[in-house]
Each structure stands twice: as structure tokens, then as C-alpha cells.
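Here the complex is missing one protein chain, while the rest keep their positions.
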Amino acid sequence: MKWMSNYGVLIAFFLLFGISAYFQGEYFLKPDNLRNIVNQNVPVGIMAVGMTFVIITGGIDLAGGSLIALVGALGLTFMNKQISGGGSEGMAAILGSALIVVLGGLAGAVQGTLIAFGRITPFVATLVGMVAFRSMTVVLANAGEVRSLSKDVWPDVGIGGIPIPFIKDTQGNPIVLYYGILAFIGVILAGSFILNKTRYGRYAIAVGANERASHYSAVPVNRVKVLTYTLSGICVGIGAIFLSGKMNSVASGSQGMNFELDAIAAVVIGGTSLRGGHGRIWGTVIGVLLMGIITNMIVLMGISSHFQGAVKGAVILLAVLLQREQRDV
Amino acid sequence: MTLVVENVSMDYPGVRALSDVSLDLRTCEIRAIIGENGAGKSTLLKILSGIQSPTRGRLIIDDHAVRFAGVKDAEHRGIAMVHQELNLIDTLSVAENISLGSEPNQLGLLRRSRMNETARLALKRLNSEIPPTKRVGELPLASKQLVEIAKALAQNAKFLILDEPTAVLAERETRDLLDLLKLLKQEGVGVIYVSHRLDEVCEIADLVSVLRDGELVAELRREDGLTSSDLANRMVGRELQDLYPPKLVDHDGEPVLILDAVRFDGFPGPVDLEVRAGEIVGLGGLIGSGRTELAQGIIRKRRRLSGRMSVNAPAYVSEDRKGTGLHLSLSISVNTVMANLRHYSGLTLDKGRERQAANVWIKKLGIRAKGPGVVVQSLSGGNQQKVSLAKWLETQPKFLILDEPTRGVDVGAKSEIYQLIVEMAKSGLGCLVISSEMNELIGLCDRVVVLRDRHIAGELVGEEVTESNMMALAAGVGIEGAA
Partner (left out) sequence: MLKRFSFFACAVALTLSLGCSGDKAADPNASNPTPSTTGKKFKVGISLPAADHGWTAGAFYWAQEATKKYPDVEWNIQTAENSDDQIKDLDDMATKGMDALVILATESAPVTPKAKELHDKGIFIVNVDRGFTEDIADVFLAGDNKAFGTMSAEYIVEKLKGKGNILIMRGIPCTVDSDRFDSAMAVFKKNPGIVVLDSQPGKWNKETSYNAAQSMLIKHAKVDAIWSSDDDMSEGVEQALKEANRTAGVWMLGGGGKKEIVKRIMDGDPLYPATVTYPPSMTGQAVDRCMEILNSGKKPEKHVSELIKLDIVTPANAKDFYFKDSVY
């Protein structure tokens, strides 16, 4: 049973993968399809890595979906100013990306400060962020969208990448591993490293497992919390680069809508406890991929995608049931 | 009514927790069940209260074999349990707690007046004046316990199981509870009493069942004479050396704690207190007298309002292992280095060194566990306490506060912990031991400071450290010969 609760999500993943390969292998197993599944989930996936930290500390971050739109919109506005002022697209993209990540981190730090020092529960503090950031985006874009003026560089952030010569896509060209996917892999590695190999990672687990005992053990609880939400904000920022790059625009009303819920779902499917004190990055990644495959399969199998929610719900339920801890009476 | 436990065994994966235990329980009787941690007491209690069903054997109530479907079922059949960690809801009123799960109602609407009346009657039976409308969260611990007992009685319990009820109570509250149990016995309740405090057991039990390694090893009757040392020996299965190691004589070490007219937020004081290296100073007083608050002040978890404080590398071993003491869901090694993580990590954590450190402490303190990766939750109280100790010794303190160091710890482990405390003192550590067990203070400490109402009531040195002197100071009755 213990084994099941640890690796249940892997079984679910391979099961789903197997089913997909069996029924729709012709399309499902195509390299471009598999690549697309990952690429479509890059923003949510990167966000989910940050969310894993938040949930490990026993918190929650609802603001991500709105924040990804806000920092994206701010970044594009900045880049457009640069470009229309005669600046080069490349320079604008570099500065813009940096700005997006910094702003994401800042927004996270503000939320973390409210939570740690303002003693506002994470749910409320980030709910405020969720509502406020969305509204700020809509105001910024006058309810419409912010379109990038960049003709080549920024769109290339979305669909550029490194061609892999040995694997061919449907047209027979070498398949392109998008920058977004590379960044996602980088974030996963960095996240695992931070969680498992750094003092901060240990403290995050400790705070989630028992905040009071951590406080008594001289763990800088408040700093750990601020850092956690900052990290989550930084992840949102990185996600925003690729989301706004791919769309080369930010639709103020809808972009990133409900991403935070998908991220939370992925974290939970991945076996991180919502009670805090325990979690793993690889589980979250599996959770993200699992949900990506579901969405993909529903289209490939020609099932009405109105079923998507029901199927996702069932998978989340199954994953959580498999991993549920023995209850102490 | 009779409750017979017939040849009950309980197997967990790899462990036999209970082996062929038979008991004959009756109403109008106080039955004590004692044993070291891991002897099978909690398993037996779980079976009696319907939390678990035995692997083999059966329970017989009034000649009918029964199988409890759960806690509720057991309660319906007249068996209720008061847990060590009270199962009350702090945000509800006393009356709401007492009738929780069986609220008097009419067509689904609460009948509050009747609920309050039921609660008042139940509490009156316990000679308690706690107002039924008061919120449980506002009550002191001893009163909460009474509410829990009232809750059981309100459901017509014929058998009342109490798991370590006095572990959290101060001396006087313990007295009241013991008197109450005697009263309940006379009223026809069967009391099943589990405690580590053998003197209490000797005082009230009609019958004592001793468990060891899952087996029932002795059943002793009051008429045959009960003594703590006899009971302790039977529990441990060996002649128990004197529980307390010999005291140290020599303490002219440097002072490691100096409090000079200090007042803390929530502890008006003012306190003057000095602890020297190598000294073991006791801190006594009733629950609510401010012992924990003073300790929190010294470790700077409470604001100092005035006065001068000088303290050298302090550490605080909390009385509340589940709350402030340990990360129960994490491993021994993680807990061991938690307060000293900086020394085990440069840019990255060094888990190998963490494990090494944990292994050293496991060996040094005699922590019984399979290895440093074991989750602390799965350890017995005594071993958890040792992990907590290890965590703080790891920080190389000069001054150590031990808040109730043997709460929820069995006799064998207790003696080991006392031994450790004395050894630490020998090696030059100044110790401040907070305890509700007077024997512990008498047996362990060179000096005892007694608190009353968040002030120092007096200090007892050497021969003066006696139960009656401490009681007198704690209760506010003047004594002779004490400062």
C-alpha cells in the first residue's frame, strides 16, 4: 500500500500512456504530438513547479493565472515602447524577459510578505492577487489585448528551438525542441535541486510539516514563506515569457485563466500533500503530463471535449485515492 | 455489567502488539492497566474503545460476544474513552461539546436549552461548576478533561477508559481527578485507568493489570498490597535501580543564565534567577503558574519588558512534542539537525553527514529505531523525547531548558532520560527542569524554584526540596526555612 501511495501516480501515467498508445498510437506516438503535449503545458508546468513549493509549505497560490497575464502584458508594453523607440528587437526581448521574471518575483514577494508578516491566510492573500492582477491587466489593455510589435524575436521565443536531427516530424523535417520545453526542463531541474539540496528546501518542508516547531527550531519561518511565494512568482514570470511569446500577445481577459487550478491539480495528482510538509517535483511533472495527455487524447479520439472536465476530475480523484494516507484514528 | 476480554491477540505487519490477553472488567471498580511504552496498552485501549478489532479473541459484554463496528458502537454499548489528547472542539461551547453527535433536537432544530441542561447535570455529577455556555477553548486543561469525562457520562457510559489522564495535570488537579474517579466508582461506573504514575495507581486501583511486551504478566489486587517499586519492577521485568541517578555535588561553574529583575510579556515577575554550568535547577508550580511562559521568555519567544537578562547558548526542549517540539512527520535525521542545519550545509545540504550525526545521537542516547531515516511519528514517546533532546544537544547549548522532560514517557525510558540529564550537567551544561511531577524535581534537582501566579513564590535548596514545601509554595501557604 505504501508503495502504491508513493508510485501510484507513475502507474496511472503509464496506464494512460499505454491506453493512448494502444487506441491512438498512429497519432499519439508521433514525435510532434508528444512534443506538442509537453509544449502546450509549458506555462502551466513551470507554474506548477513553483506551486509545489507553495503547497509543501502548507500554502496555496491562486494568483498565478492572473499574474501570468499581468506580467506578460507589462513585459510586452515595455518591449513595444523599446521597439517603437527604435530599440532592437533582440535587446527589447532580453530586457523584457528579465522584467517579466523580476515583476513576477516581486508580485510573489508582496504576497509572501502579506502572508508571512501580515498574517493573512495564503488563500485570502492570493485570492486578492488573483482578482487584482486580472483587473490590472484588463485596465492596462483597455479590456482588449496587448500585442507585441516584435516581428521576429519574440514570436521566435514561442516557436523557436533546437532541431533534433535524428527525430523527424510529420513533414520529415528534424523536430524542433522549443525553447519553452528547454526552459521547463531547466525549471524542473532547478526546482528539484532547490527542494532536495538546499537549506531553503529543507526549511520549506519543515514549515509545512510543523510551523510552530520550525519557529522553535530557529527556522526563519517568515523568510521561508516570503521566499516561497517569490519563487512561485518567478516561475509564473518564466511561464509568462513563453505564453506571451507563443501568442505574441496577451489577451487581458482570458489569458492564463484557471492556470492556477490546473497547476494545483497537477501538484495534487503528483502526490504532494495539500496539508504541507511533503512533496516532490517529479510527481508534479507527471501530474502536468498526465493532464496534457488527457486533453490530447480527447481531441485525438474525437470525443466531445465537453467531457474533458469529467475525465480530468476522475483522474484527479483516482490519483488522490491511490495516494491517500492511512488515516490515524 | 461485565466486560470480558477473552484471549485477545493483535497482529500488525511484523509485530505482535498483543498476545493472548484476557481481562475480566467490572463496574464499580477501578482497574489500572500499566506497562512500558510498547507493552501493548494503547492497542488494548483501541480494542476496548472500538477503534480496532482484534486479530484473534473476542470481547464479551454481559455474556454476549460483541464486535464493535466503531467508536460510536462501543459508546452505544456503554464504553467511552477519554483520550490523552482530548477530542474537544475548542470553538464550541461546553454544552455543544458534551452533546456532540447526539444533539437534542426537534425536527432537526437544536434544542439549546435542553442541551445546556444536560451538560449542567453531567457536570454537576462531577462536582464541577463549569458554565455550559462557556467556550471550551477558554477553559484550562484540567477543566477540559472534566468536560470530556462529562461527555462520556452524558452518553451513559458504564465503562470509562482514561488514557494518562494526569499526565497534563498539576498536583492539585490530579488530586481532584483521583477523588472524582473514586466517586464515579461508587456511583457504579467501571473505571479503566492507564497511567505511568505508579503512586497514583497504588492509591486508587482495586486491581492492576501489568502488560509487558504484549502479554499480561501480572494481575495484582489492592488487598494484596500495592507498591510503586513492585509495580515498576513488574513492568520492566527487572529490578529497577534507583530511578534517579546520584546528584552532583560540585557546582561552581560559570553562570549560564542570569535574570535580573526581568519581566516578560505575560509573565509580570519580576524574576531574579541564576543557573550555573553543571547545575540542575528545578522549576515547579501548578499548571498556569507561568512556567512555560518564563521558559519562552528566556529563549526569546516572548518579549522582555524590563530587567537584564544574560543567557549563554540556550536551548529549549519543549513539553509539547507534537506542537512545538518535533516535526513528527519527518525523519529522525532531519529532526536531529533541524535547529543546527547551517552546520550541515554549505551551498547544498549534506545528507550523508546528517545521517552520520543522527546515528551518533541514536547510539549516544539509546534511541530505539531502525535507523536515522525512520519517521519520528512511529517512535514511542520516550524515543521521541530523546530525538527532541538530540536536536537541541546538537546545537551545543550551554544552557538547556527541559520542559516536562518525561511527559508521556514510560518508566524505563524515564530513568534513561534522568541519567542523560545528569550526564549533560556533568559535562558542564546548566539545566532548568520544568516539571509537574514533584518526585522528579526532588529526585533530580539541586535547587527548585517554585512559581505561583506568574511570580517566583520561593526557592528551595538541598534538604528543603520536599513535596510539602513545594506544595506550600505553589499553593501560597507560607513555610519555614525557605527563601
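Just so it is clear, A and B label the chains in written order, and each chain counts residues from 1 on its own.
The rule is short, and it goes like this: a residue touches a chain if its C-beta (ideal position, glycine included) is under 8 Å from a C-beta of that chain, and two chains touch if they have at least 3 such contacts.
Since the structure is predicted, the reported quantities are computational estimates derived from the model, not experimental observations.
Chemist: Just list which of the chains on display the missing one touches.
Modeler: Even though it is not drawn, that chain still touches A.
Chemist: Looking at A:7, A:27, A:78 or A:282, which makes contact with the chain not pictured?
Modeler: Of all options in A:7, A:27, A:78 or A:282, contact with the hidden chain holds for A:27.
Chemist: Tell me which residue among A:4, A:21 or A:143 touches the hidden chain in the full complex.
Modeler: Missing-chain contact among the listed residues: A:143.
Chemist: Hey, which of A:8, A:45 or A:158 is the one touching the hidden chain?
Modeler: Answering carefully, the residue with contact to the hidden chain is A:158.
Chemist: Provide the residue numbers of subunit A that touch the chain removed from this figure.
Modeler: So the residues of subunit A touching the unseen chain are 27, 30, 32-33, 36, 39-40, 138, 141-145, 147, 158-159, 169-171, 173, 243, 246-247, 249, 251-255, 257, 295-296, 299-300, 302, 305-306.
Here is the rule we go by: only the chains that are shown with their structure count from here on.
Chemist: When the C-alpha atoms of subunit A and subunit B are each averaged to a single point, how far apart are the two points in Å?
Modeler: 46
Chemist: Along subunit B, where are the residues that touch subunit A in the complex?
Modeler: 46, 51-52, 71, 301, 316, 318, 323-330, 334, 338-339, 341-342, 345, 347-349, 391
Chemist: Could you list, by residue number, the parts of subunit A that touch subunit B in their complex?
Modeler: It is residues 193, 196-199, 201-203, 205-206, 209-210, 212-219, 277-278, 329 of subunit A that touch subunit B.
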